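Let me begin by handing over the structure; questions about it come next.
For this depiction, one protein chain was excluded, whereas all remaining protein chains were kept in their positions.
The first chain written gets the first letter, and so on, giving A, B and C; residue counts start at 1 in each chain.
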């Protein structure tokens, strides 16, 4: 992330890759009306709005060779966003495994909405990642329960999302290392919708708002969360090489 | 907690003391109508319903000498319940300190509803324990987010409480060691209303339902939670003596 | 786990299956001298010593059909122990996946020593599970850092293990939900060697002592930990069926 000068890091742009399944926007009129160029273009704009030149952004999607994530792309990505829904099963096992491996070596992952069921997220969580759901125009309120967490920086509590798909507990994930947001829905359900986990040298943030049928990613507060999440999962200096079991003779550290 | 036989514990009754401020029930007609003999009598019945002879129960309240908690009572208490509201300031500092000390030496504490602002709870948390609130007949739904936690055993998700005071985030407590229940309210707020913490050799469970103006402690699912919480905070074998800094000469354990 | 009577559970035996790779004991003279009938026979004796009739025990090993873990065995197992070392790669992917799935549906898992690198444990953790190591007759001291945790019940701090393989940090696992034991070694390393995690409706406990070249499982304090761990990961009442995403129409809980 740049050279160390006087204990401070000289910033280089954070290299973000936005992975979008990118099917609904081309197939469903209702979704295309909201995201005519794909939801990843809205995320890109959100990142530039909040992070400016501190971020460089590429996009990738399912139908590209290697789903747009060949080794050289993954290795030059600091933070990967992931959104998928109807085609989780079409993501090649080898690509999902490579992404999970890259996270363990230090790449940050921001998993959005229905990515809770993606191969990548499930590989990293070790659980079913199931949840309750309903698409019935619920209002979602996103409450901050960790007000000093960097992902909540500058975000009002609650974020008011007029219409969203309902995601409800029990959300079958490991207890999060950081629980930042809890949502309520007009139907009464609650959901731990903003959660952070550490996996190896990498960080994962899951953020639940974002169903394709509602214009959630145009919401300015949601955009702020996307930018904050990118910054928070960004790798520290420990990264780039796999961690593996080393034989350690007595006194190796002396 | 009884003798160890073949690795199993032969149960003796769990010694529970129920501490109730016990002012509203005698002063306010609306509260007396719900709890004519004090809310502690309803808790006592709940514990016997679910734990039977495995529990022995005493009660204590504010106006008694030493608030009913002289040293011999505290020392012979395994689990203490605490409910207070309008008279937190009248609890003697020395009694609050003695209770907190007793928790650190292994006594379990179940803090109920407005006890979030009690001296005892704040001493153990180290924070302001503030929250948002509103008494406006909200419906409260109590959702289980840790389905295998002993305090959630046999409890439906959600518990539906037709009317309750609203308690909302941000709840200024340390991140709980165990987050078991999250409530939503008809007004849209959420609250981490079922939380466990370790403090020294003792355990603390906070359970938010229970405003005096609503018949919450008559609710059978709430009663089940009270019994589960008593069991969960019950001391293990490590208890009874203060933990203090010991000088440890080299090889003391050999 | 038996019928509910008056709020108490009438115990039925906990059904434990001990899975042992069972290669070293038959191939290496040095290991056979320590565990002539396999290390699982020593674990079985430990469980009966501490849990008596409260536990029923079966064993299974690698070379059996389905590695001794066909569906009917897994489904009738409450707690599974796992020890493997040189043949992790020979465990069929389908069996490893079935075991992980069974944990998510409520079976407890006790992963021992070199099982840190087993397929089952890695599937549940989502990380590499790497660590430093050295087999050089280090003395291991196992310190309790959570004295009221059930797995530490009746266990001295430290447990003194005269000779053991060294396992050292960084141990690449998710931050444990429960950190119970930390070991030090004469060479100076430390290791988070007693850790608990929740995964779906199941619990996992990892306990690091137990290299095949040292008589660790004959140590009475280690045996106590094995029994405690079996009890702690034992399933609660929520188990037996997969958790899956359910559509939840508005007001489904009313």
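Here is the rule we use: contacts are C-beta pairs under 8 Å (C-beta built on N, C-alpha and C of every residue); 3 or more make two chains touch, one makes a residue touch a chain.
None of the values given here were measured: they were computed from a predicted structure.
Remark: the absent chain touches shown chains A, B, C in the intact complex.
If you put the hidden chain back, the residue from B:32, B:48, B:85 or B:104 that touches it is B:104.
The chain that is not drawn here is touched, among residues C:41, C:157 or C:250, by C:157.
Note on the undisplayed chain: of the listed residues C:33, C:71 or C:145, the one touching it is C:145. For chain B, the list of residues touching the undisplayed chain reads 100, 104, 117, 123-128, 130-134, 136, 138, 166, 168, 170, 172, 174-175, 177, 187-189, 197-200, 242-251, 253.
Where chain A meets the missing chain, the touching residues are 4, 6-8, 49-52, 54, 106, 141, 146-150, 152-154, 158, 160, 198, 201-203, 227, 235-239, 253-254. Residues 139, 141, 143-147, 157-158, 168-171, 175, 179, 182-186, 188-190, 192 of chain C touch the missing chain (whole complex, contact as defined above).
As a convention for this text, only the chains that are shown with their structure count from here on.
Copies chain B and chain C of the same sequence differ by a rotation of 180 degrees once their CA atoms are superposed, given in steps of 5.
One simple way to say how far apart two chains are is to compare their mean CA positions; for chain A and chain B this gives 38 Å. Measuring from the averaged C-alpha position of chain A to that of chain C gives a distance of 32 Å.
Across the assembly, chain A contributes residues 168, 170, 175, 188-189 that each touch 2 or more other chains.
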